[in-house]
Every structure is written in structure tokens, then in C-alpha cells.
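Below: one structure, written as C-alpha cells.
The complex appears here minus one protein chain, its other protein chains still in place.
Chain naming follows the written order as A, B, C and D, and within any one chain the residues start at number 1.
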Amino acid sequence: MSEDGNMLLSVKNIEVVYNHVILVLKGVSLEVPEGGIVALLGANGAGKSTTLKSISNLLRAERGDVTKGTIEYMGEQVDSLTPNALVSKGVIQVMEGRHCFEHLTVEENLLTGSYTRKDGRAAVQRDLDMVYSYFPRLVDRQTSLAGYVSGGEQQMVAIGRALMAKPKLILLDEPSMGLAPQLVEEIFEIVHRLNKDEGVSFLLAEQNTSVALRYASYGYILENGRIVMDGDADKLASNEDVKEFYLGMAAGERKSFRDVKHYRRRKRWLA
Amino acid sequence: LSSTAEAAGEQFFPLIIYRTGPYAVGGIPLANGYGDYLKLLNARDGGINGVKIKFEECETQYNTKVGIECYEKLKNKGDVGASVFNPNSTGITYALIPKTPIDKVPVHSMGYGRTAAGDGRVFPWAFTFPTSYWSQAAAFINYVGEREGGKNNLKGKKIAFIYHNSGYGKEPLPTFTKLSKKYGYDFKALAVDHPGQEQKAAWLQVRRYKPDYVFLTGWGVMNQVAIKEAAAIRFPMDHFIGNWWSGAEADVLPAGKSAIGYIAATFNQPGAGTQAHGDIVKHVYGGDNAAANKAQIGQVLYNRGIINAIYDTEAVRTAMGKYGNTAMSGEQVRWGLENLNLTEARIAELGVKGFMGPISISCANHEGGGKVMFQQWSGTEWKIVKGWTDTMQDMIRPMIEEAAAAFAKENKITPRKC
Amino acid sequence: MLYRESGQYKTNYADDQAIFPLKQDRWLMAIALVVAFVVIPLTSSEYMLQAVIIPFLIFALAAIGLNLLAGYCGQISLGTGGFMAVGAYAAYKLATSFPDLNMIVVFLLSGVVAAFVGIMFGIPSLRIKGFYLAVATLAAQFFLQWLFNKVAWFYNYNPSGTITAPPREMFGFMITGPAATAEARYMITLVVVVVLALVAKNLTRGHIGRSWMAIRDMDIAAEIIGIRPLHAKLSAFAISSFYCGVAGALFVFTWLGSVETEAFAITVSFQVLFMVIIGGLGSILGSFIGAAFITAVPILLTNAPQFFGFNMPIDLQKHFEVMIFGVLIIFFVIVEPHGLARLWQIAKEKLRLWPFPY
Amino acid sequence: MTETRNIGDTLLKVDNISLSFGGVKAITGVSLEIREREICAIIGPNGAGKTSMLNVINGFYHPQEGTITFGGEVRRKMRPHLAAQGGIARTFQNVALFTGMSTLDNIMTGRNLKMKRNFLWQAINIGPARKEELEHREFVERIIDFLEIEAIRKTPVGRLPYGLQKRVELGRALAAEPKLLLLDEPMAGMNVEEKEDMCRFILDTNDEFGTTIGLIEHDMGVVMDLSDHVVVLDHGEKIADGVPDVVRADQNVIDAYLGVAHE
Partner (left out) sequence: MEVLNAIFVLPFVDMFSEPIFFAEVVVGGLLTGVMYSLVALGFVLIFKASGVFNFAQGAMVLFAALTLVGLMEKGVPVWLALIIAAGVMVIVAVIIEKLVLRPLVNQPDIILFMATIGITFFLEGFGETVWGSDIHRLDVGIPDAPFEIGGMLLNEFDIWAAAIGAAMVGGLALFFRYTVIGRALRAVADDHQAALSVGIPLKTIWIVVWSVAGFVGLVAGIMWGTKSGVQFSLSLIALKALPVLILGGFTSIPGAIVGGLIIGVGEKVAEIYWGPLIGGAIENWFAYMLALVFLLFRPQGLFGEKIIERV
């Protein structure tokens, strides 16, 4: 993307090392415009989650370090802020793998999301109702311990909890994982609505490329800790390689998963 | 390392002690008294018969393992090795007794440790004088018997024994049971676990048992909690008697007024009244009374440190009488200990007249058959209420010899002839 | 690139499964053994052996024991001191009741006795987990300590309840009792520890070890794939207690010579746990490193002021020692939560990449 | 596409199972059958009770009602390890690998059931114990080759990316040489390429070892392409059961689960 002014988030050339030895990101740059939905695509282990965590500053809790590069949010360098300061500023991450508070009830989980808010109980209650309206399944589960609800329900809790913080930028890590198909659509509809109605921006790491590209405006493809391709979502979606490797289409048609046995073209990014 | 220094050299005294940890309350004054007396000898007399004293403390926190490490560290120090070890812990004494014959250093557990070591035939290298827990128990029975108007009146009386649940606390048990058979008193032993902050159960039992006397064998924080608990059940203090490690200022002060009347055994006089105390203030503290008081001069355990040092230095002096005025090796000090003979006259010469009883040690008897006194807390100071008390050696001695024989058998030691 | 495996091809699985597949590791190990069996006995002073090296070996053995349970099987136990006491008292009773029994046999049998006691106290682990279990194992600690203090039979009815290692010899050398030289006691300890460490390494690499680790990492999944928690946990308790029991026996017979139950107090349990955590949970090497750390550091700290010519009052020195010890624990835990053994592994990884940073 | 496949008799019969937790009804009166060598998919919205069903089958949950017949044996209550011994292996929705162990060791644990040498042999690690270990190692290496994870053989699994972890988990289940393999969302969180790989492994397992497979998956493409028969759960009840083409057209299924008619 070009260097114009209204970038909400810009990550410049960051390098991340785990445990002082494992180099995972090798110079990643990306930008999220104000009010944009940006998708971060890539295979397993490419470094998507790592990128998101370095933005939200949750890396340190995993003994990872950003050793090079800078991260700017609303023009301000945020590398050294604590995660909760970032949340107060409106950046929140929904972590991969749900991470619900097992011993809190579903409702309590949602309410923890509003911890940094200062706008009073009524506003929080309103958002709580909103979350319940997005995820009616959670209403039944309100008083269950989050540790006991099903995997998909936990995913809803995790997303709902982030919404409760009334963020400006949500870093969504694999929101569709483990969700039933119609719910995946619903979640992306929610993303779309929040984006349109409330102006919330999104950076989403997603494996479900077809949906992600459908809703995103821009996309990056990350492989092995490097950005190998980026561009407008529709452009990416029509790229032949992307089609084959990320959308599972061959020659314009979805191929059957039964056929994969017989022939397989391996991905090579010779960029 | 050793043996070469035929020149005057330095006499090395190791001190295994604890100034920290749960029993620091007891360890600090003991170490101060012992150390101050040695410093006094250096400052006033230039050492023992002109041989300078060197002295090193090693901190154990009353922990046997650390004690052994200390022993290993200190046993070869000084020009001719360590003079004598005072482990200041029954556990450490037990661990050292088998080692000392090999290393040729004597161990002196003054009024604690392994009672059987009073038999010098089996334990040539261990000394328990001036007295032992078993003798003390006998003295206690003598004392209360006397208060009841004769030991025969003990028949039907009830005596409770509250003890630190360790080797140290358990030592007097056989004596008490044996004597109860002899004198017909009823006896109940109540154990309290380390460190002894929580004794409610024991005292509830005392309350129900309603004993005529309670004997306490505690150490550290256990003592003062016991005294407070006794006060809380309104047990008459003058019927509550501690052993000589359960009768120091730190034990009674926290209980305040309610501790008045509490009695404890001792084998040295309380107070800072002797000439030696004056000398310590003068030579060691340069006349600074406040500093001396801070070091707890004149307190029960401080004084006990002093007499411990007197015994040991006098043993060195005795050895020098035979081997000449140079630094004495452990082996020589052992001879000195075994031939120690402190008469009233010698005690007066040392400037501690009346402070301790006369004593003489022999090849067979390492306990010295020493007698025991009883002191009472007045609210401000300890006062002797019963002077030297007999310790029924006719009965205790055979018990000691029997226990020593058992040890000899188990460890394949042939007792020496004395 | 000093430390790399390239060029060391394994042509069969047997080679790949050797204890030390790397040549460098094999060399290091050989050197360590030569030092342990030849250099140390020839050069160390009695103080060194008695106060540092023998306790280090014994604690290393106990730490291996606890590591099998806590590090490999994930069951934290604070009963180590109690299990060591079982070994110690069993060895004492065996040695005094059967004076002609070979000491190695005595040590092993006392380990077996401890193993049975360990199984009994391991039973609650089938239901209780985590810190709840850790605290519950204190029941073993306190009960056993009480038992050996109370029941006079265990200490042959001597009045203070102290047990003393009787003199025994092997190959014509005194190996226990007061007349045994520090070198002799060291050698016998070393042999026992080295052999048992090797056994522990083998166990952890076999299917028993894997079932322990599976239970540790995710007990439910382990059960679902067919690992029986009962077997895995109780075998871990048994074998761990066996090691602790042997360590307890050595504790009396080749180290202190004479102990009362207080020597196996809860502080010992904690100390061994520190060793395991500082050294590295789930690492045999870590048990050694941790034991070295916990036994040597206090002694170094105690002797440091004198070494540098300060003369501090001993109480102050002790306080500093305790404080510094605490700080060091925190420091190392922060530097590498997985223990010193992991630090060593990371160092190896770095050496492998050297001179490149990543 | 299934005509040529050699599907046998009923291997697993779940009969009228009900399971509830306190007030929450996870499963109500569900019956289903899985036949030998088939691939049976269980689908349904989130919280429908799919995972719970797997947990019932392998003995982790004990249903209040109903029976399970596996390989001709009827049973109501059993411990998970007995189910494993009987030949049921599975993978988990939230990866449940042993994170402290290497890939190789993880897969080796799958063979634990088959290893018999007692600990004394293992302690000295010579003779029979060593031989046994090596035999199993060879078997496991075949699985590693099959799943194409040779390169991460010695890596601790905690460090692996999610997709590979799922693969290792499959390897662990395969190591037990199960008769019935239960897979709980094996392809969640994967991109298409990885899903293709996973499908290939599942199909190969089914073809080459004749393993019966129970599969929970939310990717309809995968479900429809792979399975011989699909069971749909909703709110703990079975709402459809049949071949993929029929199920996909079922209005109930569309309403409850698919949202829109799938393709």
C-alpha cells in the first residue's frame, strides 16, 4: 500500500525471535488503513499469529522479542506499550485457540472484556446485549463455566469478549476455526457490520481464504516469516496461484478432496 | 597441616553455633558468652599460659547437616587442629561422636548430647560434664520430692513432662519412667513438635490431667509459648519447672508478669556478679556497659557460654601442665579434659567464685556426676531457690553404663580399661 | 560451528537411540566419568568430599528420583524427605539385623521398601492433582517422620532415637561407619549413583518413561490413547521412591553416619524439589546440575567472605547468604524457567549455529 | 464413488444414547451405526454434541442411557484405556499432544499398548527391551514417512505449527493400529493445501489399512467428498443420517446447519 496519511496501523520491517534463538519473522511490513479490513494469509507456521502478537505486545509473555523494525498505531510508536495500554487505545487481539477463562462463566468472560472501559455500566450492558444478539447461542450458556462449553461456543465467547472492549482495531486470529459453516458466515457478517457501522478496523489472520478475501479489502500473504505477495483482495482472489493453493480451485473449478490423492502440485514462491 | 608447630603457636577453638534460624534466641547468648570469655583470656592474660587463642564460629541454624560441614571445615584449622568441639546441639553431637575418634578431636557436649557418652570407657573422645539429662531428671525428682516433704510422698502424685519432639527432648524419658516405678508417681509425657509455636493440645491435656508438677524440655520459641500457655490455664508457676535449656530470660520475658515464679534447672549461677564478668566488661568491651548488656552479659545462657569456655580452656591448661606451654592438639586436649579437676580454689582463682560447682573428670566418668541447681524467675531476675541437688548417681550411672555397652556392642567397640 | 551433528550419520535406529547419539556428548561424558572416578578421589580434600561432593551425589540421586515423579510424570511430591527416611531406616534395620548382608544389597533392598511405601502414598494421586497433590503428599512427609520418631523398633530402642551407621566393609575396605575414609564412601556412593542414573535414563527413554510423560503433559488424552493412569502414576511413585530410598540410605551410611528423623524433615523435601526445578524438570542431567547448585551455592556463599578476606559476623553472613541464595533462585528461574539443563541445551544450539546468531 | 469400496458389517452401533451434565443435555437419544471400512462423518452446529458423542464412544463420558456395541461386544460403561485396547483411537478437537515430548516420542506413545517388556528390562535397556523398542520404532518410522513429517521427528511438538501438530496427532492415533479411528475436526485451522494433505492421509489410511473412520468436520467440502455416510446432530438430537447427497439436500440440515444450500 502506498504511504498515505490515514494509516491506522503500520508495521515496518519487524523481525521476531523466540527464546533468543528461533527467528520467526524475517522483516514483515504491513499496513491497516483506517476503517479497513485486512487479511493476513499464509500456511501453518508462516508467522501470522506471531505478527499479530507482536502488534498487541503479547509476545513477551511467550518469550518472544521484536528485535528489529517498528510498529506504529495512529502515527504513534507502540512497541513498548503494555497490552492493556493498547487495549485502552483501542487495539485488541482475539487469540488463536480461544483462551477463555475456564473458571468464569460465559457472561463473566464477556464482562472481563470491558475492563478498560470507563463509559459506565449502561454502555457496557448495551454492548453485552449486542454481543448476545450476535451470538444467540451464548444466551443459553450464560451461566455455564466457559471451560465446559463446546469448542465453537468458546470461539464465540472469545470474539464477543473482544467486542466488549469497544475497540478501534481488532486483531482476529483465525476466527473461523472450529465454527460451523453458517456461523463462519455470520461472524464475517458481524465483522463487516462492525466495520461499516462502527468503523472498526480489522486485521485478520485466516486460513479460510475464500471467506477472508470475500470480506477483506486488502490482503497479505505470509510464507516462512516473509510477505510474499500482497494486493487488493479481489486481485489476490483472482491470482492463479492463490486460487490453487489457498482456494482449492483448479482450472476455475473446485476440485474434489478425493482427487488430491492422485496429483499434487507443490507450492513454490520463487519471489 | 598439623603437628609441626612446636613453637608457641595458637590454640584454636571452633564453635559450632547458631545465631540465626528458629533457635537463634538460645544460640546467640551462648556464643557471646563463650566467645567473650576467650577474648577475655587473650586480652587480659595473653591467652592460655601465653599461648594465644584463636576462635572461629560456624553457623548451623541448629541443622545437623550444616553442623557436620562446619566440623569438617574447622577440624584441621589452627596450628595443630581444633582443640575441642562444642556442637551446641544434640543432633550434631550424635553425628560427631563416631567421627571424633578417627579425627582425634574431643567433643564436649556440656549438659546435652548423648547421655551414654558419660561412660569414658566406650566414648574416650566424648565428654558430657558437668551433668546430663538423666542426672537432671533425677535432680528434678529429688527437688520436687523434697518440696513434698520427702520422695516417698511422691507416691500418687502426678507429673507431666512436656518435651521437644526430638532426640534432645526424648533423652530423659527412660529416667522418668524408671523413677516413676521407684517412687510411685504417675507420669505423662506430652510431645510438642518443632518449633513449638502451637501447643494447645498439650496444654489442654495438662488441664485435664491436673498434674502436681510439669517438667519442660524445650528450646527456642517453644519455651516461651509453653510458659504463656501455662499461664493461660492458670497453672501454678512454681510447680512448672524447666530443664536448663528452658530457663533463660528470653523464655520468661514475653510472658510478662504471668511468668513470675517459674522455675528452671541450671548448673551455673545467674547474674553478672562475678569478677570475671567485670573483667569482660573492662577488657572485652572497653568498659562499655551498654555494649556488654547488648551482648546479654550475665544472662543465663551467656553465663552458660562462659562456663563452657572455662571448662574447655581449663582442660587446655591441664593438658599444658603435662605437654608444655604450646598449642595443644586435639589429642592432648582430650587428655586435659579427662584429667580436668576444677576445685573450689581454682574456681575462685579464675574469678568466678561460687559461679559453678567444683568438678573432676576421670577416664571412666566423663559426666563428672555434676549436680544441678534450681532457679526461679522473680519477674526481673533469676534467683537460686535450691542449691546443688543430688542426682542419684547410684541409679543413673548403671543406666549410662548399660546404654554405653549397648552402643559398644552395636558398633563393635571394645571398651578400654580404666 | 563447534557443536554440530552434521557428518554424524546414523545408519540404523539402534544408533539413533543410543543415550548419547552425538560424538561431542559422548566425549564430554567420558571426560566427566574420568574426572569422577579418577581425578576427584585423587585430588579432593576430605572436606571437599565430605561436605560438598558426597552430599551432592546423594542429593543428585534423590533429585533424579523426584524428577522421575515430578518432572517426567508431573506429580509434584513434597514427601521426598519421608521416602528418604524410609530408605534410611530400612537400611539401618537391615544392616543391624543382618550384619553379614552386603551393603549394596542393603541399599537396594531399602530402596525396594521405600518403593512400597511410595506406592501407598501415591494412591491419592489417582484422584488429586497439581498443588492439591503436592500439599497432600506432605501427609507422607509428616507421617513418616512421626513414625520413625515414635516407634522405637525402628531405631533399635536407643533413648534419643538416633540411628548410627554400623561399620561395614566391602572388598576389604571400610565403606561405612566412622572408620570408612571419605574416599571409600565417595567411591561407593559414586558407583551407586552412576549406575542408577543410567537406569533412570534408560527408563525415561523406554515406554514407561513415555507413559509418564504422557500423563504429565495431558492425562486425559493419555488415558484415551490407552495409557493406564493407575499403572503410570503408581510406577512413577514406586520408582521415584526407590531412588529416594536409596538416597536416604546413602545419606546415613556414606554421608552423615548418624541421623535423627529431623534430618529428613520437610526442608529436605523442599531442597530436593528446588534441585529438580532449578536443574530442569524432566531432565536427568538437570537433576545433577540442580543438586550441584543447591548443595554448592550455600557452601560457596558461606566461604566466600573469608576467601575474599572480609570478616563478617556469622549471623550477618548467614543472612546475606540466605538473601543471595533467594535472589539466585529467582534469577535463574527468570533466565530460564525450564531449568539450568535447558540453558545448557540452548547453549548447545547456539554453538551449533555459531558463528551465526540464528 | 463408493461402489468399488468394500464396506463390511456394522462395527460400531450406538443405541439410544443420552448424556447430560447437570441441567445441560448434551445428547438425547441418539443412535447411529458405523460399518467396517467406511468413513462416517458427524456434523452439526456448534454445541450440537459431536465431541461429546466421541467422548461417549471411547469411554471418557458415561452416558446416562443407552448402549454401545463395538465389534459385537455390548457395553455401557468402560474406562477409556479399555476402549483403546479394544481398538478405538482418536484425535482431539483442541490438539491434545504431549507438548513436552518430541514428535517421535508422541507417536511412540501410541504404541504403548503394544509394548510389553517390564521395567526391569527397560532399566538395563538390553536384550528383549531394546529389541522391542527397535521393532516399534520401525513401525513408527513408517508412519512418519507416511505422514511426511520426517523433518520434525526430533522436534518437541510444542514448537510446531498447528497444522503439523494435527498431523502428529493423527500419527499417534495411527500408531495404535486402530480398528476405528475417530477424528475430531482434523482440518480446523488449516488452509486448503493442508486440508488436501490431510484428506490424502485419511483416505490412504482408509484404503490401505482398511481402518474405519469417524470424522467430525465443519468444512462441508471435505465432509461431502470424503464420507460414505453422514450423521447430522443438532441440539443433541440426530436430525439426519444418510449418504452425503441426501443429507446436503435435507431442509432440516440446511436450516440448522448449513445456512445455505451447499453448492
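Keep this in mind: a residue touches a chain if its C-beta (ideal position, glycine included) is under 8 Å from a C-beta of that chain, and two chains touch if they have at least 3 such contacts.
Please read all numbers here as calculations on a predicted model, not as lab measurements.
Chemist: Of the chains that are displayed, which are in contact with the missing one across the whole complex?
Modeler: Across all of the complex, the chain we cannot see touches A, B, C, D.
Chemist: Based on the whole complex, identify which of A:88, A:224, A:239 or A:256 touches the chain you can't see.
Modeler: A:88
Chemist: Could you tell me which of D:55, D:122 or D:227 touches the chain that is not displayed?
Modeler: Checking each option in D:55, D:122 or D:227, the one touching the absent chain turns out to be D:55.
Chemist: Looking beyond the chains shown, say which of B:43, B:253 or B:363 touches the absent one.
Modeler: Residue touching the absent chain, from the options given: B:253.
Chemist: Looking at B:28, B:58, B:137 or B:319, which makes contact with the chain not pictured?
Modeler: Looking across B:28, B:58, B:137 or B:319, the contact with the absent chain belongs to B:28.
Chemist: Among A:12, A:26, A:99 or A:255, single out the residue that touches the unshown chain.
Modeler: A:99
Chemist: Among A:116, A:224 or A:256, which one touches the chain that has been omitted from the display?
Modeler: In the full complex, the listed residue that touches the missing chain is A:116.
Chemist: Tell me which stretches of chain A touch the chain missing from the display.
Modeler: 56, 58, 60-62, 82-84, 86-88, 92-95, 99-104, 108-109, 111-113, 115-116, 145, 147-148, 161-162, 165
Chemist: Just the residue numbers, please: which parts of chain D touch the chain that's not shown?
Modeler: On the chain D side, contact with the omitted chain comes from 51, 55, 60, 92-94, 96.
Chemist: For chain B, which positions touch the chain that isn't shown here?
Modeler: Interface with the chain not displayed, on the chain B side: 19-22, 24-25, 28, 165, 189-193, 195-198, 200-201, 204-205, 207-208, 220-221, 224-225, 228, 231-234, 250, 253-254.
Note that in this section only the chains that are shown with their structure count from here on.
Chemist: Round to the nearest whole Å and give the separation of the Cα centres of chain C and chain D.
Modeler: Computed value for the inter-centroid distance: 41 Å.
Chemist: Determine the centre-to-centre distance between chain A and chain D, using the mean Cα coordinates as centres, and give it in whole Å.
Modeler: Roughly 29 Å separates the two chain centres.
Chemist: Identify all positions of chain D at which a residue touches two or more other chains, and write them in rising order.
Modeler: Touching at least two other chains: none.
Chemist: Which residue numbers or ranges of chain C touch two or more of the other chains?
Modeler: none
Chemist: Which of the chains are touching one another, listed as pairs?
Modeler: Pairs flagged as touching, ordered by label: A-C, A-D, B-C, C-D.
Chemist: Which positions of chain C touch chain D when the two form their complex?
Modeler: 13-14, 17, 199, 202-203, 205-211, 213-214, 216-218, 220-228, 235, 239, 282
Chemist: Can you list the chain A residues touching chain C in their complex?
Modeler: 17, 19-23
Chemist: Inside the complex, what are the residues of chain C that reach chain B?
Modeler: 46-47, 50-51, 55, 96, 149, 156, 158-162, 164, 166-167, 177-179, 256-263, 265, 267, 299, 302-303, 313-315, 317-319, 322
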